[in-house]
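Complex shown without one protein chain; remaining protein chains in place.
Up next, chain A:
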Amino acid sequence: MSNASWEALSNQAVAACGVVYFLALLAHLVQWAGLRRLAADETVTTGRTAMAGRLGVLLTVIAVGIHAVALLGRGMAADPNRVPWGNMYEFTLAGTFFVALLYLLFLRRFALEWMGPLVVALVLSLLMLAVVWLYEPVAPLTEALYSYWLVIHVVSAVIATGAFTLGGICSVLYLLKERSKADRGYLARVPELASLDRISYRMHAFGFPVWTFAVLITGPIWAHQAWSSYWNWDPKEVWAFITWVVYAAYLHARATAGWKGRNAAIVALVGLATLWFNFIGINFFSSSSQHSYAAPVTPAVVRIDPAPSEAPL
């Protein structure tokens, strides 16, 4: 297959998985509309409502499969072939993929059925944003990005981002449910506070070491090779560090009795805000970042990579 046809395949796959995610969302909406009529402690295992739920998960599995094809296509379309996370469009594509994939992987283990509609809606909206605002044609990477550390560094950062995002969803629901007195409907059906808190903790406990690996081990190793200094206090690094410190504070907060639950959830969401700000905000607000996608300012000596688009992390 030619590069152009790989690229076309990727674009079609993005559109197709968007449609399937949308169908999955519809199925989950039907499911939850059905569940609304029941008391919160009643479960259904047969009939239309249960079918819709299972259909939602099945469609999500299919969508994630097509999503994977979209990523593969991006990588294969480049010459030379490469990992599909060279710009923000691709990073969003990869990030949403891992959010959806982790949700499916943890579905059984943490009984995450209730999270289906939220995850699918989030992934779908991010994908749409990516297609509308972030799309860029496939292009070769700039020189500094040709390193296997790019593969390891970014993939771990994306996985951690996925886990933190899922954990953040739990924390939001914790805060919402804490204030809600409803005995029916969505909030009444999500797991009780203690288990939301616990699931959230475990997502974060999974994400934190991965993030540590991404930003404090592989990031500096790569930075050392490419930029001659393993830690530059570059804005992207600063915010990755801030995120790390906030999540360390979250784990501490959880470890002290008084900070379980509500306060911990707030710290977790602060962490998530710093994480997303780092991904999106810094690219637009900071011109000095070596990670910047924005058009480079004029440096005294043009770096070897004054390219318009560099690694997101």
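Convention: a contact is a pair of C-beta atoms (placed from the backbone, for glycine too) under 8 Å apart; a residue touches a chain by one contact, two chains touch by 3 or more; residues count from 1.
Going forward, contacts and distances are computed from a predicted model.
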item	value
"Carbohydrate ABC transporter permease", "biotin--[biotin carboxyl-carrier protein] ligase", "Beta sliding clamp" or "Cytochrome C biogenesis protein" - which is the UniProt name of the missing chain	"Cytochrome C biogenesis protein"
Residues of chain A in contact with the chain not shown	79, 136-140, 142-144, 146-147, 198, 201-202, 205, 208-209, 212-213, 216-217, 220-222, 224-235, 238-239, 241-242, 245-246, 248-249, 251-257, 259, 267, 274, 282, 285-288, 296-307
